[in-house]
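Would you mind keeping the following structure in view while I ask a few things?
Note that one protein chain is taken out, while the other chains of the complex remain in position.
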Amino acid sequence: MNAATLFGLCGAALVGFGLYGLVTNPEPLRKVLAFNLLGSGVFLVFGAISKRAAAAGLGGDPVPQAMVITAIVVAFAATAMAIALVLRLLEETGRATLSSDGPGGTSTDGGNS
Amino acid sequence: MTPWLDIFTVAAVSAGALFFLAGTVGLLRFPDALTRLHAVTKVDNLGLGFVVLGLLPQSNGLFGALKLVSIWLLVQLSGAIVTQLIAGAVRQHGPRG
Amino acid sequence: MASFLFGVACLVLAMVALGLFVILRRPAEVDQMMAAQLLGTGGVAILLLLAVATETSSITDVALMLALLAAFAAVAFVRNASDSANEAPKGMSGQ
Partner (left out) sequence: MTISFFYDVGLAVLILGVGTTTIFAHTAFAAVIAFVVYGLLLAIAWVRLAAVDVALTEAAIGGGLTGMLLLGAVARLRHAKVDDIRTGLPVRLVAGVLCALIAAGLASAILLPPAVIPTLAPMVMENLAQSGLGNPVAGVLFVYRALDTLLEKVVVLLALLGVWSLAPDSAWGGIPALRVYARPNATLTFLAQLLPPLGIVVGVYMCWVGAKEPGGAFQGGAILAAMWLLVMIAGLESPPSIGRPWLRLLLVVGPALFLAIGLAGFLLANAFLAYPPGYAKPMIVAVEIALTLSIAVALGMLAAGPPERVRQQ
């Protein structure tokens, strides 16, 4: 077991936790956090794939690394958008919740892209 | 020459690690927020200082050594100011904040 | 020398982990604000040790970045706490 496998497994577990938080947590802000966790788990899996493909004197394959850099910036832009939506929701309705039909309806998930 | 420099590195870096240990003990054991803050910032900064001192002979060239020292200075400065900020927040809300 | 530095990095990482464990479990927000501070020193020490141990000088740049942004994050934490205190005195959770 080397570093690549280890952090890849760590990334896989983070994807699981992030997805769980996204599905079960009713607060929109916490959903955004969970979505970010999910995303960074995927990035770590990419990192493991990049490290595994080390060749030509490099520590890792630069193509997945460049993709992760792009993805981090895009994830930040999406998070900013999601947060702005949550705050606008609060301004309009005075509540920070996604369910409109009372208890039980927590499966709708907006605000994340 | 080189073995002496290596011994110096080992000694200073070990001293730095010891200070990190002390800082964590303080964080665990001290009774209130202000003393814990003190343990985290002051002792850990000293630990970092020793680590940087120990790494100086191993760094590549004068530029690398200067960079190490300036990182330490940056951490030292920003750490000191941020600690003041946190302590101000503690005072505003009472010591148990 | 490299494995010694790695060993020290392990030790510092363990200390940071222990500190974070304690800090994140304490209910008072003031304690939680120290988390960024802890990584600002401990994380920088780990990265500098790794930079020399693996002979990759660019890791020093990551340490520089971490030092700058840990201070930035700490400011954001304090801003948040002082905001909430001004708006609602009961906003802070007691111990």
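Observations, loosely collected:
Going in written order, the chains are labelled A, B and C, and every chain counts its residues from 1.
Criterion: contacts are C-beta pairs under 8 Å (C-beta built on N, C-alpha and C of every residue); 3 or more make two chains touch, one makes a residue touch a chain.
Note that the structure is a prediction, hence the values are computed from the model and not measured.
Listed by label, the shown chains that the missing chain touches in the whole complex are A, B, C. Remark: the residues of chain A touching the chain excluded from display are 1, 3-21, 23-27, 29-30, 32-34, 36-37, 40-41, 43-45, 47-48, 50-63, 65-70, 72-74, 76-81, 83-88, 90-91, 94-97, 99, 102-104, 106. Interface residues of chain B with the unshown chain, by the touch rule above, are 74, 77-78, 81-82, 84-85, 88.
Listed for chain C, the residues touching the missing chain in the whole complex are 3, 6-7, 9-10, 13-14, 16-17, 20-21, 24, 29, 32-33, 35-36, 39, 43, 46-47, 50, 56, 58-59, 61-62, 64-66, 68-73, 75-80, 82-84, 86-88, 91, 93.
Here, only the chains that are shown with their structure count from here on.
Mean C-alpha position of chain B lies 11 Å from that of chain C. Our note on geometry: chain A versus chain B, Cα centroid distance of 33 Å, whole angstroms.
Within the complex formed with chain B, the residues of chain C that make contact are 1, 4-5, 8, 11-12, 15, 18-19, 22-23, 28-31, 33-34, 36-38, 40-42, 44-45, 48-49, 52, 57, 60, 63-64, 67-68, 70-71, 74-75, 77-78, 81-82, 85, 92, 94-95. Chain B meets chain C in the complex at residues 6, 9-10, 13-14, 16-17, 20-21, 23-24, 27-28, 33, 36-37, 40-41, 44-45, 47-48, 51-52, 55, 58-60, 64, 67-68, 71, 74-75, 78-79, 81-83, 85-86, 88-90, 92-93, 96-97.
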